[in-house]
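A single protein chain has been removed from this complex, and every other one stays in its place.
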Amino acid sequence: MTTTSAPGPVTGHAPEPAAAAPRRRTLRLLLRRPSTVVAVGFLLLLVLLAVLAPWISPHDPFAQDLADRFAPYSADHLLGTDDLGRDVASRLLYAIKLALLAPLISVGVALALGVPTGLWAGLSRGVVDAVLSRVADALLSLPGLAFALAIIAVVGPGLANVMVALGIVFAPSLFRVVRGAAMAVAEEPFIDSARSIGSPTSRVLWVHVLPNVSAPLLVQATILMGLALLSEAGLSFLGLGVQPPEASWGSMLRTAYENQFEAPLSVLPPGIAVVVTVLAFNTLGDAIRDAMTARGRR
Amino acid sequence: MTDTAHLRRDVRGATRDLSLRNLVKTYPLTRDVLGRPRARVRAVDGVDLDVTAGMTVGVVGESGSGKSTLGRLASLLERPDSGAVALDGHDTTALRGRELAEVRRSIQVVFQDPFGSLDPTKTVGHAVAEPLLVHRRVRRPGMLAAAEDLLARVGLDPGLARRYPEQLSGGQRQRVCIARALALSPWLLVADEPTSALDLSTRSEILNLLLTLQQDTGLSILLVSHDFATIQHLAHRVAVMYRGRVVEEGPTQDVVREPLHPYTKALLSAVPVPDPKIQRTRSRILLRGESPDPTALPTGCRFQSRCAFAMPSCAQTDPGLVDAAPGHRVACLLHQGIGAGTGPTTAAPE
Partner (left out) sequence: MRPTALLTRLGGGLVVLWLVSLLTFALLQLVPGDPAELVAGDSATPARVAEIRTQLGLDRPLVTQYLSWLGGILHGDLGRSVFTGDPVADAILRAAPATLSITFVALLIAVVVGVPAGVVAGLRRGSWLDRAVSLLATVGIAMPGFWVAMLLVLVLALALNLLPATGYSPLGEGVGEWFSHIAIPATALGLATAAELARHARGCVADVLERPYIRTALARGAGSAWLVRHHVLRNAAIPVVTVLGLQAGRLLGGAIVIEMVCGVDGLGTLAINAILQRDFPILQGYVLLSAAIVVVVNLLVDGTYSWLNPKVRAS
């Protein structure tokens, strides 16, 4: 590149002193509230526990001991045993993996379905947009769990099917968020600018539109994580999700329900686990949204 | 196929002129229930214009004159309804996809709004070197170095490459946009009101940067502006647009010294003159009347309702551009067939 005799560096227009990159500033805004730090810390702890479960679990989660059914809380069995004499604490610990994977995968499926269609509808408008939006409206008018049931009826029960079904159920709401945001971004001059340098449409979509709709997308996805965990628990409770002897918090609640006369307290551990984890997802989602609006208001 | 292959070779080599021929672009104004356009605005309505190497051509007019649409057509961001956008004699209006991307390399754009034309999620370095990445002139590891080089060319601190657009001032951003436009070494820069969003002191910096770049590299510039002073500062030739048409076109000096079209005179009379004595004695030609309904243009001259010199024949004949002096064309019945220099006496004292 040849350097021309351009005027010297401009120093008269120094930007505001906040020199931190916007991304880092958003992160700082995000972690300003103690509740967010607690939520993030808890989710990280869950990841750690899920990974370490085989080594730190006090018992084999599948080992039955019919002589020791419904054992009360003790030093050996921290949370007692279930109807087959299995250690509840160990099963709870092993189920963390599913409690994290199920939301991740179902929201992942929803993203894979909702994001490309939303970008497409938002940018092309016209007939494509009209058709896709109507279909999304129709899907959103179905009660989420009923829609999931209908899909499971077709593909059959099982954890994988539940995750895919929930992904399909969540896709329309992500579609709406992405479509709306993409419509706004498409009007921005920097999209024209990207086209004017000869970027192919696919690059414009993925490199310029997608990152600019990622804020509302991230908020919605995080909130859906909590909803996914709740839905998975419900479906596993109905016996449509995880199949025995695998355990999820939902299926453990089913066991507790079936034995509520013998061991009423066994309702508590898996239920509390679900509530606290959903709480963490929702707190994170709220915090991201507040951080985004605070940034936008600047 | 042979046609475009030829064109691509030209683009890589030396494209030297852009000619716009009889361009027409309309936009739907209202739509009926089924989404079909009910009425259309003729934003650009039969425009011929040439830009040759090393030249700055100014397009001036008030808002709604179609000057920005002309800029978008020239920069291949919009396709005309009819007419040709020809590079070295080869029409580009039919090109799509990869071929269009190839041709776009030689024509780059600087947009009006330096705040909206940079992607807020990308660093300045990415913005500047992205054209090189898209056209595989540079790989990702080399992006930062290339960006720093380009930033230095437009007089910015290369260290800004790691910053985000929101951390820059308006003038800095517009320099970034210019650096981005220069990345592919285009022969033509289309600048649509590049300074109207900036404060006064920054404006002249940006205009001087464009001037320097052109003098040093022989870049051609198509400068779109509502401000005759800006055009005067930079442009070799100027085209005055009114309601989708070019009403006067010629060397800037000639047009400024001796404007022929009543509309040009009105525009020029609004430009302040540096000498206060002259400025005080000058009278402004105020445009009278309303701008006509954009969907229903009158028969005859489209400026007649606001023209101080309107004649009965103006209501019948729509004047075309004719040579009034060498290289100086005007579309006004006062000059049709009469020849140069016999226009109406100017209201302003010379």
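Per-chain numbering from 1; labels A and B assigned in written order.
Keep in mind that, in the parts below, contacts are C-beta pairs under 8 Å (C-beta built on N, C-alpha and C of every residue); 3 or more make two chains touch, one makes a residue touch a chain.
Remember, it's a predicted structure, so these values are computed and weren't measured experimentally.
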item: Chains still shown that are in contact with the chain withheld from the display; value: A
item: Hidden-chain contact residue, picked from the options A:L79, A:V204 or A:V278; value: A:V278
item: Contact partner of the left-out chain, one of A:L119, A:L240 or A:I288; value: A:L240
item: Option from A:A63, A:A112 or A:A150 whose C-beta touches the chain left out; value: A:A150
item: Interface with the unshown chain - residue positions in chain A; value: 134-135, 137-147, 149-150, 152-154, 226, 230, 233-234, 237-238, 240, 253, 256-257, 260-261, 264, 267, 271, 274-276, 278-279, 282-283
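In this text, only the chains that are shown with their structure count from here on.
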item: Residue ranges of chain B touching chain A (in the complex, touch as defined); value: 35, 75-77, 97-98, 100-102, 104-105, 108-109, 111-113, 116-122, 130-131, 134-135, 146, 149-150, 152-157, 162-164, 166-172, 175, 177, 180, 183-184, 202, 205, 208-209, 212-213, 216-217
item: Touching residues on chain A, where the partner in the complex is chain B; value: 1, 3-11, 13-16, 18-19, 21-22, 126, 188-190, 192-200, 203, 208, 211-212, 214
